[in-house]
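To start, the structure under review is shown below, and the notes come after it.
Missing here: one protein chain of the complex. Every other protein chain is in place.
== subunit A ==
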């Protein structure tokens, strides 16, 4: 490889995506192919997998070994949980959340999906749309991934037959309509041979759409294209009270991340749940003043008035203030081996606030394979249910469908401090 004259500018941001499928679908091979063809795999890694391929008796280099995991996993022949992989094309940086298909699939997929803006759903061309395809699609839509890409893999094993691809596409669209999945695209690929991943190859000439990488390059990096309300959970309050610097004597900076929307100096804001109103006096990033801050930026806000604000409060624009609530309806995914007990009190972490909570009602459990509703009095690991929670103190929330950041919460078991549940309000 020869050195470039200068580095290409990465100016197309960062895209987080999720790959769903089992080992049999060629998921590891697909990820290996993306890393390999974008030249992200380095010489010593390649030589290590060549050695392992030889030791395991495979002649060609097995790209799936690139995603081979921990010693603990190899010993048991299982994949424990979500792994994160990185590659860059020179114009965009990618974070892949690689969720294993079989073990603890719901827990892992929901975890991986929670930070992704696009999901690649792998379908084996020989097998077509399976129960697990429907399950993966349901979970992706449940967690609100805005863009789905159905990759029909192993086209090499069906002679690159367009009719096979078209039939799978029609099958998928029939059930996607029922799920209300909006943006879904289809692509025929062979991860093994590299067709239509980074390079087009020569065997899928009938397909005139973009390659898989071209689709990733063009996908919007923002979670939503809609204009969202400004939401700023306060993480930390900065009061330097530096006696040597009188300018800092009255400094009160409210530190946090703009979870959605944007804010400018002079905007009228309200602090929730207290309801106190003020205006934005200044916006700083690392001591540098800015006129405005956009979603995902970590900034410090200074307000015109002296208001008592602490971690856990939410700053919003006064015209867009949601009402505090003490009871929430939510879809809950249970993540713990210890079942959810309606008799117990849990801790709910929502934005930067923690409140005690109890289950008021389990409306029903959802069978992730058939989507049928079932009665339930408790929840086991990987269960998904519609529930109502009673809260000890109010939280200021939005529906998850309207706002991912203020609509999501996790459930913590105080006895172990484990994260035992993931919830979506609405």
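What we mean here is this: a contact is a pair of C-beta atoms (placed from the backbone, for glycine too) under 8 Å apart; a residue touches a chain by one contact, two chains touch by 3 or more; residues count from 1.
Basically, contacts and distances are computed from a predicted model.
Selecting from "Phosphonate ABC transporter, permease protein PhnE", "Ferritin-like domain-containing protein", "Indolepyruvate oxidoreductase subunit IorA" or "Sulfate adenylyltransferase subunit 2", the unshown chain of this assembly corresponds to "Sulfate adenylyltransferase subunit 2" (UniProt protein name).
For the chain missing from the display, the contacting residue among A:167, A:203 or A:311 is A:311, taking the whole complex into account.
Here the missing chain is touched by one residue of A:157, A:173, A:248 or A:265, and it is A:248. When the full complex is taken into account, the listed residue touching the unshown chain is A:219, out of A:34, A:155, A:168 or A:219. Here one chain is not drawn; of A:38, A:162 or A:297, the residue touching it is A:297. Touch with the chain omitted from the figure is made, among A:335, A:384 or A:425, by A:335. Against the chain not shown here, subunit A presents residues 1-4, 6-7, 10-11, 13-14, 42-45, 68-72, 80-86, 88, 92-93, 95, 107, 110-111, 114-115, 147, 183, 185, 215, 218-222, 224-225, 227, 235-236, 238-240, 242, 248, 251, 253, 255-257, 285-287, 294-298, 311, 335, 349-352, 404-405, 408-410, 412, 417-419, 422.
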